[in-house]
Structure formats: C-alpha cells, structure tokens
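Every protein chain except one is present and positioned as in the full complex.
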C-alpha cells in the first residue's frame, strides 16, 4: 500500500463530497447527488487514463476507489446540514482534492512515458476535469473559467513536482510537498484576492 | 441475430428519436437535429465502450447501428408535428431507450470481467449518458439531476438483472424482464409522482 495509493483514495473521497454538494441548490435527489459525486471523483482520472490509454481504469480494477466514492457521498448526505453551511468546508475538500490529483496525475503521465509538458497538462486535467464536468452538468460556469487562481495553482504544483524530482527529492516527500504547495497557493490566492489578469486586460 | 442485438438496435432507434426532438424548441436545423439524435443514441454506449476499452465501437464495426440512428432521426423529422405534440411520446421513447440500454450495458460490462458494482454503473451510464450529453448541449439541466425517478430506475433494473442471473433465469428472458421492470418503475413513478428525497431533506 503505497503513499500514492492512499493519497488517491483520500483525494477521491474529498472530490466525491464536493461533487455531491455541488448541485445541492438545484432540485437534486439522493441519487443525483451520488451521481455527481461519482462523476466529480472519477471524471478527471478517467479522462487522464483514456488519454494515456491506461486500462483497466483505476475504479474498475480496484473496488476501493468505488468505496471511497460511496464514503464521500455518504458523508455529504449524513452531514449535509453541517457541511453545506460551511462554504469553507467545500472549498477545503475541493482544494485538497485538486492538490492530490495534480501530483498523482503528473506522476502517472510520466510513468507512461509522456513528455514533461504533457505530464503537467495531464496533472491539471486529472485535478480539474472532474469539477469542470460537475459544473457543466449543474449549468454553472466552471470555476476554471472564473477569475480565480485554480488550475494555475495546479500548474504551479505540477511544475514544482518536476523540479523537485530533478533534484532527487524522494518521491513520497515530493508528492506531499508539491500537493501542499498547490493547497497553499490556492488558499493564499483566495484569502488575499490574488488573481491572474483577464484576457485583454493584462497590459 | 441475437435478442441482445435486436434490442440494441431498437434502443438506438428510440434514443435517436428522443435526441432529435430534444432541441426542437431552440433554433435547430435538420442537421442539428440529426447531430443531437446521433449523439444521444450513441453517446452512452460510446462512453461505456471507451471505459471498458472495447474496440472497435459498436457503431463503427456495424453499419446497422448507424441505420437505426438514421431511421430514428427520419422518424422524428417526418412525423414531427404528430410526435412533438405528444409529450408522452417522447417520454415513452426515452423510457424504452433507457430500459434496454441499462440491461445491455450491465451485461456487456460483466462480459468484460467488470465486478458487479461496476457493471451496474456501466449499465446506468449506457442508459443515461447519451441523454445527459443531449441535455448539456441543449443547455437544460439534465433530467438526471431533476427530482425524478430516472437513473434510479435504471439502477433498480440493473440490480434485478444481476439477481435474476444468480437464480439462473435464462438470459433472453432476464433481459426482457429487467428492461420491463425499469420501464414500469419509471412510468409508475411519474404517474404517481413518486420521487427520492432531495439531498438534505431526506430525514
């Protein structure tokens, strides 16, 4: 049981919570919440694995991924009133999810022989595409396209992972440092209202 | 020519009709209607086959799938005025489509060695993802996320299929019984306004 594996399950759990809660304000029944929780949790990784031609998909080969999704959805359902009031909770789970998935996705792409720039993109994809699908289903503009440090924090972390790997930082430590850097960048950016300039307003 | 094959063509035909009609109220030309009919009919199965790594995709290997789509789109175009007035007609075609695709998707996933809980999800995916894509394109909230027994009826039928298979019910009969159970559950649910509780309102 590797660090990567444990982190992947934890990330899946976090994403399932954030997905189940995401459509809570539209008329959504328990099944719909489970569905969006599931899609959010496995969407990014599924897209990554399809693109890399990595079969069987993680959640098909390993039932524990599915259990992590179930646990996340159940957490969202059971602690709904508690969890939904705290907007920060949602933010917290989503941030942990993207942080973990970015570095895991980057690493997986490298292990499939992808060039480094592709690995960075695969890391970002793993992290954000589940949420993009979730937002698209719920008919809201994906957080990615709103003026917020989001996918750019993932890019930062993916590049940090590549750099630390070049300096021979041990893999488990690299995973944790790079993931933490994503969470920190995003949290600081939201706290201090930092953002990238809009297109056409950057100069 | 197996029962499964014939049912798949019929389900494809029904889905193509429902897809072509789905965007009838937005400015949509004949080509756009054909496109959404096509996407709705093959979307769920395509996603299922990509996830299961089942190549070549059914509609590439077998031209009859395409002909079933063409027939469905043509039906929608030729009998438009007649068909669109009857909201029940659309409901009817969509219900038959999801009923057939759920059991076929479940069975196919099993034949690819997927564990049972994954097979249930693949069955639901085959049935509902075409419609989800259709609704997303037409910019309406997917029926799946509205408070209605829809994907949950598919789950019911997929589990029934697994149970009946355990009791050695002959395959063709199992296919028909399980599909019928989905259509019945959904129809009863709509008729008697049954629905699952919304997230956060279930206790």
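Read from first to last, the chains carry the letters A and B; within each, the first residue is number 1.
Simple rule for what comes next: contacts are C-beta pairs under 8 Å (C-beta built on N, C-alpha and C of every residue); 3 or more make two chains touch, one makes a residue touch a chain.
These figures come from a predicted structure and were not determined experimentally.
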Contact residue for the chain not shown (choose from B:137, B:164, B:182 or B:196): B:137
Out of B:5, B:35 or B:92, which touches the unshown chain? B:35
Using the document's contact rule, name the residues of chain A that touch the chain not shown here. 50-53, 114-115, 117-118, 121, 132, 136, 139-142, 144-148, 151-152, 155, 195-200, 202
Touching residues of chain B against the unshown chain: what are they? 20-21, 23-24, 26-33, 35-36, 38, 46, 50, 55-57, 59-60, 63, 66, 76-77, 80-81, 84, 136-139
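As a convention for this text, only the chains that are shown with their structure count from here on.
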Mind checking the centre-to-centre distance between chain A and chain B? Centres are C-alpha means, answer in whole Å. 29
